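This report concerns only the one structure given below.
Of the protein chains in this complex, one is absent; all others appear in place.
Letters A and B mark the chains as written, and numbering starts fresh at 1 in each.
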Amino acid sequence: MVGIVSYGTYLPKSRLSLADIASVWKKNPEEIIKSLGVSEKTVPSIDEDAVTIAIEAATQALKNFPQKRSNIGALFMGSESHPYAVNPSSSIVGEFLDIGHNYLSADLEFACKAGSAAIQIVASLISSKQINYGLAIGSDTAQSKPRNALEYTSASAGAAFLLGSSKVIASLEAYTSYSSDTPDFWRRDGSKYPSHAGRFTGEPAYFFHVMNSANLLFQKINLKASDIDYCVFHMPNGKFPREVAHRLGFTEAQLAPSLTVSQIGNPYSASSLMGLAALLDIAKPHQKIFMVSYGSGAGSDAFLWETTPDILAIQKRKTKNHDLVSDQIKNKTYINYLDYLKQTHKL
Amino acid sequence: MNITIAGCGQTKFGELWESSPRSLARQAVFTAIADSGVNKKSIQAIFVSNMLSEMLGMQSHLGALFAEELGISVPAYTIEGACASGGLAVHSAINSLLSQRYDTVLVLGVEKMTDHSSEYISSALMGAGSNEERLAGATFPGLYALLARAHMEKYGTTESQLASVSVKNHFHASLNPLAQFSHPLTLDQVMRSSYVATPLKLLDCSPISDGAAAIILQRSPTPKKNTVEIIASEIATDTLGLANRNSLTELQSTRKAAKNAFTSCGIAPSDIDIAEVHDCFSIAEILAIEDIAFDKKGEVAKKMEQGEYRLDTGQGLVVNSSGGLKGCGHPIGATGVKQIIEIYNQLHGQCKDRQVKNARLGLTHNVGGTGATAVIHILKKHD
Partner (left out) sequence: MISPIKVWRNQKKYAQQIGKVGTIISWTIINISPEGFIDQSPYPIALIKLSDGTNTLAQIVDWEEKHLRKNQPVIATIRRTQEVAPDEVIAYGIKFKPLD
């Protein structure tokens, strides 16, 4: 049985409100906030990057791991803002986490689903008994061009999952994946900002892939939405996950606790992972979580998790240490648009 | 010790755009040779003091460079200890005379800083501290600011009291034709200058300067009347970085070097008439006066504010009649040597408007980094 042994998340402290962004470009703030379902987003500090954020998230995950770190046999980090084009973030993170040298690592990129792809890869290594434990991390400090629509939601966060086959707090019951070549959103090598194909990012991209991956999973597990306790989807904004949840037969109540997007924006490779962490923070034992990520280009990874009684101890420790996603969301300082330009290296 | 100063020479300190290290050295040394009446050929070794030539000018091997430039082809080498380079070079020269290997030697302190941007110089100066400090972005003013804050916390020292150090030193500098700054400063001007590293403001900090200072030292078993002798020369070393210090409110290297210096020549701090101390920042002068034991810890700042240590209103010891590092300027390698020259001139009664009456015993205090090195010299007018 493969599953999550421990998990950790990190949000940079700065927040930029969408109202502030809107007023810079002389747009109607209420209209924008309402249509996106997002009120503020995280902004990294000038000295943070996807690597430092991954280290923070993984350090938190390893706080709740009683075994020797050298037992970790794999580390995969997914991001669309790896600091180097050539030189793996994964092994920089591995070195700072002091996990020794007996591990497999490589960097992943698949837009916003690079982190979830990491989970499937590490899970496979464990179930084939090649390794005992592995870290799957999604971390981003994604960029967006000033004035572009993406500026309202592109955010920053990191989520790390330590997977193993014993003492799991949530077992990975089943997983599927759906991939295609779909040019909805991309960034060329050397280009600072991504580009996107407007409304094409909706039905033919997000919805098509999420629905297909989800339906593959439903078939595999032979369950209905009403048999499941919680769901979480990739959150490019507040609207898409609500719409796709509805189409798949989930209720608002099943989705609501996962919607971190309204307070943090879209942290790309960490998006659905942050939503999963928020659910794990509150789920009771023996509850089922249906998770579907989405990455432009495009593809979707779907997972069915089931929590175990071991989840209670981790929740208790995280509550005590103020390490819950809800604690991190509250731990914020507002900045203005100029600070945002400085902190994201645009000035 | 039987070490006498035969002659001195110093250039003006300041932003000397037209001067190169070579021209500065020539000016200082040929003035010293003329002042000493010594034949150039009798100089047997050259001790060069410099900190930044390699980092800023890409030029090392200064001993050979100046030996050639000055036409004095003798053993020559550089001594470096950050801002204490000058004091260390004087100490090394003295050792060479005490060993009786040489009878007459030249000490040349020279620094050319103004060819470069202040950001670049700021980086280079961080070479005086530790790697940990550099990686933290701890500038030199930043490190002394940490000391200032600790002093303010423990003794209630105020920013205004610190500012009065700069006011005093600019007043003294206005009386020194070789000083970088000729204009006095008001307390208000210092207090209104912007923060470089809180609580230290721009006018709490010594400037970037060019300059050279040279002295000729001789071993003289039978010194003539009215010669100026160096009667003590002591060095003490403390940890490179602040993190490993025992105290933030005193420089233990100063304390140790001063104590050893006084003991070695049987003199007490209260015997000293005139002192040149290392005021790289205003707080550094407060610490110096305390740690050399001229006055009690925690009491100097108040006395400074009340007008002590000044040529005009001081009741006792006068500190930094040259203007100090703040007023006279701080070409790093030259400072420690210049301090000796100021005391030499005071003891010889040659200081005109800034002359301290009846000066017979003087002290110089030269510090490297944030106190990793401290060098004390005591000078006496031979009766």
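Rule of thumb we're sticking to: a contact is a pair of C-beta atoms (placed from the backbone, for glycine too) under 8 Å apart; a residue touches a chain by one contact, two chains touch by 3 or more.
Please read these numbers as outputs of a predicted model, since none were measured by experiment.
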Among B:Leu24, B:Val90, B:Val110 or B:Met126, the residue in touch with the chain that has been omitted: B:Met126
Among B:Ala136, B:Met191 or B:Ile267, the residue in touch with the chain that has been omitted: B:Ala136
Omitted-chain contact residue, chosen from B:Ile5, B:Leu146 or B:Leu325: B:Leu146
In chain A, positions touching the absent partner: 13, 45-49, 51-52, 55-56, 59, 63, 83-84, 92, 95-98, 331, 333, 342, 345
Missing-chain contacts mapped onto chain B: 118-120, 122-123, 126, 130-133, 135-139, 141-142, 145-150, 153, 194-200, 241-244, 248
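Assume only the chains that are shown with their structure count from here on.
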Euclidean distance of C-alpha centroids - chain A vs chain B, Å: 59
